[in-house]
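I am attaching a structure below and will ask some questions about it afterwards.
On to subunit A.
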Amino acid sequence: MAKITVDGQLLDVPDGQNLLEALLALGMDLPYFCWHPKMGSVGACRQCAVVQYANEEDQRGRIVMSCMTPVAEGTIFSLAGEKASGFRESVVENLMLNHPHDCPVCEEGGECHLQDMTVMTGHRDRNYRYLKTTFTNQYLGPFIGHEMNRCITCYRCVRYYQDYAGGHDLAAFASRDRVFFGRSEDGVLENEFAGNLVEVCPTGVFTDKTLSAHYTRKWDLESAPAICVGCSLGCNVTASERYGELRRIHNRYHGDLNGYFLCDRGRFGWQYVNDDKRLTHCGVRTSTGLYQASQPKTVLSGLKESLGAATSVAGIGSPRASLEANYLLRLLVGPDNFYSGESEANAEINRCALQALRSSIRTPSLTEVEAADVVLILGEDTTDHAPRLALSIRQAAGNAGREMALRAGIPHWQDAAVRKLAQNVHSPVFVLTTYADRLDDIGIPTRLHPDAIAEAGFAIAHTLNDEFPNPTNIPGEIDIGAIAAALSSAKNPLVVTGSSPGSPNIVRAAMNVAAALQRQNPAAGLIICPTGPNSLGTSLLTDRTFPNTTGGVAIVVENDLFENFPGESLQQWQSELDQLITLDSLDNGTCSMAHVVMPATTFADGTGTYVNYEGRAQRSFGAFKPGEDTAPSWQWLLQLCHDQGKALEIKHLDDVLTALANEFPELRGVIDAAPGAGFRDHGQKVSRMTHRASGRTAMLADLSVHEPMQPADTETSLTYSMEGTNASAPAALKSYTWAPGWNSNQSINKFQDEIAGHLRGGDPGILLFGDDQVFAVQTPAEGSPTDSPTIIPRWHIFGSEALTGQGEAIVARSPRPYIQMNSHTAGLLNVAAGQALHSENLADVPSLPVIIDEGTPDNCLVCPVLPGTYSYFHNPGNLKPDASWQPAEPPDLITTDRST
Partner candidate 1 sequence: MIAAFYSQLRTLYTVLVHSFSRRETVQYPEEMPYLAPRYRGRIVLTRDPDGVERCVACNLCAVACPVDCIALQKTEDEDGRWYPEFFRINFSRCIMCGFCEEACPTYSIQLTPDFEMAEYDRQNMVYEKEHLLIDGPGKYPDYNFYRVAGKAIGGKAKGEAENESPPVDVRSLLP
Partner candidate 2 sequence: MPDSVFIYVIIFGTLFGSIGGAAVLVWFERRLLGFWQDRLGPNRVGPFGIGLAFADIIKLFTKEDWVPPFADKFVFIFAPTAIMMAMLLGFAVVPYGPGLYVVDLNIALLFFLGMTSLAVYSVLLGGLASRNKFALLGGLRSAAQMVSYEVFMGLSLMGVVMLSGSFSLVDIVNAQQDVWFVFSQFLGFLVFTIAGIAESHRLPFDLPEAEHELVAGFHTEYSGMKFGMFMVGEYLGVILISSMIATIFFGGWLGPDFLPPIFWFGLKSFLLVCFFVLLRAAIPRPRYDQLMSFGWKIMLPLTLVNLMVTGAVVLWWGY
């Protein structure tokens, strides 16, 4: 700690920080633009100026930028003095010279950092008498709007986009007052994390188009702390509603997980919540084969009879349904009849992941990933499968540079200096995947068949420690020894794998590598990314994946079985059932063959608990009251349980969690994942709406001038209104981030232990697993390597995740089905580029146009995971060229090819 004097006040601040973050951490208000907690300082905007005095006698002092000034013992500063504050006011005035006076029509208005900082400095009137510079805007794709006139040239966008997220297509152009931030030409911003520009930009240059389409100011949004259900990482988001519709997803800071940034799938992939395909009424299939909307009461009493009379009831849960829904389904059908509904391969990967979590191998959080100095990625396509992890790995690659800077005596927050020194030096990131990866630019890429990746993994483990078995083949394309050497010399090695290649063998290999490393270095980490947001939670409840019995009644909860199981066998299974009941939020293939459909909520309007990749149980709260006939799955299932005389002691969400914790001691932590419904903050519930929310007496007045009561929330300690606390609420319940004078998300400074550290009172969520179990050495699966072409699933960040893939903006960015191979493999199948392949077994599935890519390993047919291609993974049969295929119209979207 260092003692510094600010405005005559003696303060204790941590060493090694810059003055700006030290003062902000103390809760003081100091305006800034270009500094960002995660991107460090460059001293570009001159906004955080303070006066530094050489010693006690110095009366004049000199103006310094607080973000570029390290705190040191005995330094003396003036923050509030006339000289410093006058300077800051003049800086804002200069930045605002060309600002276009369009706050009323700006999506940033009301949560604008520029507005906040301008008010903070006291600047009001523009004294400059000359013309304003203007710019022409660019089309930047379906996610992000561009309004360049509002720019104050703080350079945060390019620093984020290029330096932090590794994007190449956003840059600063031209010079002097013509500096322009954009692309070289109109087109989609390619980076998968471009959406963070919306929050990174201190003003309204980059805005959220999905929000703008039905814009609502931040103060009017009814928000709740939700968990992103786009992948298994469990990023914290704020889901916000207005007029009964989800309006946007915003980042919700979590010190261990997403921090300040989200991926674009998480940020823009919410539109399915308002989709026309949302199920809004209970439906019963009539003799005509169509669905008849029906009263919930009628349907439930019908189900009471049919479930009571059924000989056997099978319950198929889901990796995307909440823990509560899965558990109640298990209670309803009995432990022996409960299935996870995941593919066999995914279930095996989940088992591996659970084993790793329970063992002494460390599973780092996303923040800890950023500290890794050697990363080995085995098979997992992080950017497309668990995107936010890729952004953390990218930061880890910069550790070599930071290490150099440290040796040179440069503080880590001196961003420009650190990068200038590091040039292109990166910490080694070995990317062993089957197809091109976004991390290739900072990593050491190797393209291998998934089986070969597994073998390489086993071989690395064996090289590290010969107690671990060696595979029968060792791929020749890769220098096993070099990777092993790099890993064993690392201080913080990390192994990353996951379910995207669909190969449990790769995961076992990764576990061996991590275990072998861990014997040398306890800091070694292993990350296994399952597929669904609650894959681990569901697989804790059962080992079974799918019923092998026939007949009886089956209940499917929030699961489209066609994703994981072959279509024909599902049709066969359904035809032998007496009754198929589905609970889901969106219409899908499984709903189409069900006899009874019940409308379930999504993450945005229902509450539930999810277990992420690191075994962190987190509660996701619904932002708004679901539609009249819609209810969370767990409520439907609880009603069905009660009708069958089961679980009568369970009445509320908290009871479900208590029962769950009693039955599974390992899941005790779920109760504390967030405060229960009885929690009161200073005697009050926590509000979902801001204290400025407007329109309460008018928003429903078109229906009736007699205002209804605000809906009550009996299941959680949040209110569906502005009544309640916010600022003092625990992090797991805080529905929006706001502090006086800080209307933007950057107000999070006021709620952190230290800048970019943990949230005050602890980050939300409870880590469920201990590290007491002994790690079992994994053995490579026996089997000869395949010589014939095999279909490899290729994840796409936009489109491969089934629910988000239904949103309008995501659909615009989703690829169309294709199949990619090298010319050797194409020769084996007798196809060429411009032709298409189709399967003999799948008559009604569209053919796949062929893309030739020489980087693809032999015998690999890379095919995107999309609703139209599921069948190709389950039962491809013989692939033949499709002579009748015609190329489709190119999409409307202006986009540039990712591979160039």
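On the choice of candidates, all candidates are chains of the complex that A comes from, given by their letters.
Basically, a contact is a pair of C-beta atoms (placed from the backbone, for glycine too) under 8 Å apart; a residue touches a chain by one contact, two chains touch by 3 or more; residues count from 1.
In this text the structure is predicted, and so the values were computed from the model without any measurement.
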Next item on the list: Quickly now, which of 1 or 2 touches subunit A in the complex? Give its number.
Entry: 1
Notebook entry, point to check: For the complex, which residues does subunit A have touching candidate 1?
Noted result: 99-106, 109-110, 131-137, 147, 149-150, 173-178, 180, 182, 212, 214-217, 219-220, 243, 692-699, 701-702, 704-706
